[in-house]
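Below is a slice of the complex: some chains, not all, each in place.
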Amino acid sequence: MLQLTPEEWTAVALSIRVAGWATLLSLPLGIATALLLARGRFWGRGLLNGLVHLPLILPPVVTGYMLLLLFGRRGPIGSLLEETFGIVLAFRWTGAVLASAIMAFPLMVRAIRLAVEAVDPKLEQAAGTLGANRLWTFATITLPLILPGVIAGAILAFAKAMGEFGATITFVSNIPGETQTIPSAIYALIQVPGGEAGALRLTAVSIAVAMAALLASEAVGRLVARRIADR
Amino acid sequence: MSIDVGIRHRFGGFSIDAAFSAGTGLTALFGRSGAGKTTLVNAVAGLLRPEQGRVSVEGEVLLDTERGIAVPPHKRRIGYVFQEGRLFPHLSVRQNLGFGRWFTRRRHRFGSFADTVELLGIGHLLERRPGSLSGGEKQRVAIGRALLASPRLLLMDEPLASLDEARKAEILPYIERLRDGLGLPILYVSHSVPEIARLATTVVILADGRVERSGPPAALMADPDLFPLMGRHEGGALLAARILAHDPVDALTELEVSGGRLWVPEVDAPPGTQLRVRIRARDVILAEAPPVGLSALNCLPATVVEIGPLDQPIVDVKLVSGEDFMLARITRRSLRVLALEPGRQVHAVLKSIAVGRRDIGRDEHLAEGHFERS
Amino acid sequence: QIRAAEVTVFAAASLKNALDEVAAGWQAATGNTVSISYAGSARLARQIEQGAPADLFISANTAWMDHLDAAGLIDRASRRDLLGNRLVLVAHGRDAPPVELAPGGDLAAWLGDGRLGEGRLAMALVDAVPAGIYGKAALEHLGLWASVADRTAQTDNVRAALALVALGEAPLGIVYATDAVAEDRVTVVATFPADNHPPIVYPVALTVERENPAAVDLLAWLGSAAARAAFEGQGFSILD
């Protein structure tokens, strides 16, 4: 059953690559945003919070369309990026990374934020009295303590990225080998008669990959949690 | 002045408005539960930003709300032994202990890791995580962690509260060494009068967020007004003393105090060393004449100067012996039987062993106290 | 450009089977490579508007091709109607009896046998997806729309409508003939006359911004005999 065609394999590989990069690249920003939202007291906090949640609220097509308008070659940001850095996102796998990352962002931020809110500031204060500045305190105390949340956020993001379809196909289309991820491939397959078997196979592969990632993250998460548990 | 603190702050129902200065040495914060000790210490550490206040340590201003100065905690180089431990749960005991060392410049470091671990008896715990430590073990690790950060000011909030007597007895001399050997200023919160009597250079008594009294411990410990606060049986006099000689046969040390000589259990210091000796009022027996055939070895001639309120069943009799004041607590009946009154010459009888190891502290500072008092 | 030697085609998703076969033939014959992005026509057209690297666009309806044409994004000279399709009424089950499409009346009456019953008529979105638009037009033409307007179950694509019928969730559905061919859990019970609805055409055109000259060749290949055979094999009609 798992006899995938080369094209399907390409889609699988691409999906993993896209989901992996999307998770990895958005992680620092996700942590920073979670920290800001959990700890920050600034004007526009509510706005930022809303913005982060937008991709969740909007139908994916709309998000994809907005990305297309903004980051497309004709879009204001897209053209800027291309001119100044030579970075093209539209219709490239990098664009798929952007789309998945944005769609997964609210999930990641929420998970990390919950973890941040659970950190006892008294421990951070203690690190301060021992000479650690904010950055060091973050690196040695806060970050390790929120690690379970970071892992949970990362795995949510990865899973979401693996399954993301609407925004991705709208933003970067469905070009085999470049932007055709598993969900797009499944979509193409079920648009025509006789594609179901292929769709099923791809679904199975997708589940397998995501489950492997899930199990790995759970294992790491438990390990980390055990280390932290002050019990 | 080594530490200079003045803060004003208001929580819901509680307000603190306290100021004190302390010279070098150990400043004890003393007061009932909820008096504001931890609040004050937090302000010094920079963890509480009071509405109004000034904190300076050895001349450096750490906080001055008026001038808008507030040095962040990590730049204060203040070691803090918290009342509730606050160990880092994700780090091993070893990592907890080493945490502050990381951030300490090499030239500021003092105390070795191995010695501190040895002293605190936590060598077997190094690879454990704090989560499963016993209460006392946690407390010891917390002490070690603060010490190993080599601070220039040490805050200790009831550091020995859940330790057994034997462990306390091991740690107290170490704190003395920090205070005298290194000249490390220490702000020390404790409910234990013996600890304070032994360690403090200055005592600050807090009540309800206000400084009720502050001064050298000798003066405060001898103040019957403060007995209720300290527990009656702990009050007494602190005498400045000097080692005259040791008697190795009986393992006694002879001390010179202003009113005479005292034999106390052997003190491990060379003759000439300045000490402080606490004489509890409860341990002093008054006699009309030097008694004979008694196991109590010490007898200082003294003059009654003042007699506490007579409406109490127990009376504190203030004596002067040499230059020192002393206190004796006796029953009203004894007062009558001995017909004591101011001016009367008596003898203060004291067992040698009533002066325990924890009543004798090394002291370069008590002399100062002497002068301030007079 | 990413792949200089590669022709990029944006094609309506319903063409996948046939077009994959045609593209394979062209690749074998010319040694060129082709990469086809299948998606809904609306998506693809909007992407071309935003500068997508498409050389050739095959739409599932004329509206989006017209839209691009108006925007000056396609090579007007190259545009032609490539394929046609038929709209059919399918019923759940292997051997549902056929029905005669006659104008007028109530759907239940129209079916004569109450086959719709309490069930729903599966269609693609009647205001948005081509198959739905055509289906609604056909039903209106027959004067039946009013009776089924609130009995439809509309899906975002025609394959989903087919799936509803195949699973028996909806007793009847309106889909393309090409979809019905390969699904053996449904029976085509009627074919809508072509004049009942706007012509179902798949227009094709080169984009203005095409960067691969081989695209012209591929466009020509779409009219070749081999290509015709492939399209017809999937149930499409050849229009030119």
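Think of it as A, B and C in the order they're written, each chain with its own count starting at 1.
Just so it is clear, contacts are C-beta pairs under 8 Å (C-beta built on N, C-alpha and C of every residue); 3 or more make two chains touch, one makes a residue touch a chain.
Worth saying up front: this structure is predicted, and the values here are computed from it rather than measured.
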Just one representative per chain kind is placed here; work out the formula for the complete complex.
-> A x2, B x2, C x1
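Note that in this section only the chains that are shown with their structure count from here on.
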Express in whole angstrom the distance between the two chain centres, defined as the mean CA positions of subunit A and subunit C.
-> 34
Whole-Å distance, C-alpha centre of subunit A to that of subunit B, is 57
Subunit B and subunit C, separation of their C-alpha mean positions in angstrom | 91
Pull out every residue in subunit B that's touching 2 or more other chains.
-> none
Where subunit A touches two or more other chains simultaneously, the residues are none
Partner subunit C, residues of subunit A touching it in the complex = 65, 68-69, 72-75, 90-92, 169-170, 173-180, 184, 187-195
Okay, in this complex, where on subunit B does subunit A touch?
-> 45-47, 72-80, 82, 86-90, 99-100, 102-104, 129-132, 145-146, 149
Seen from subunit A, its contact residues with subunit B in the complex are 122-123, 125-134, 136-137, 140-141, 144-145, 227-231
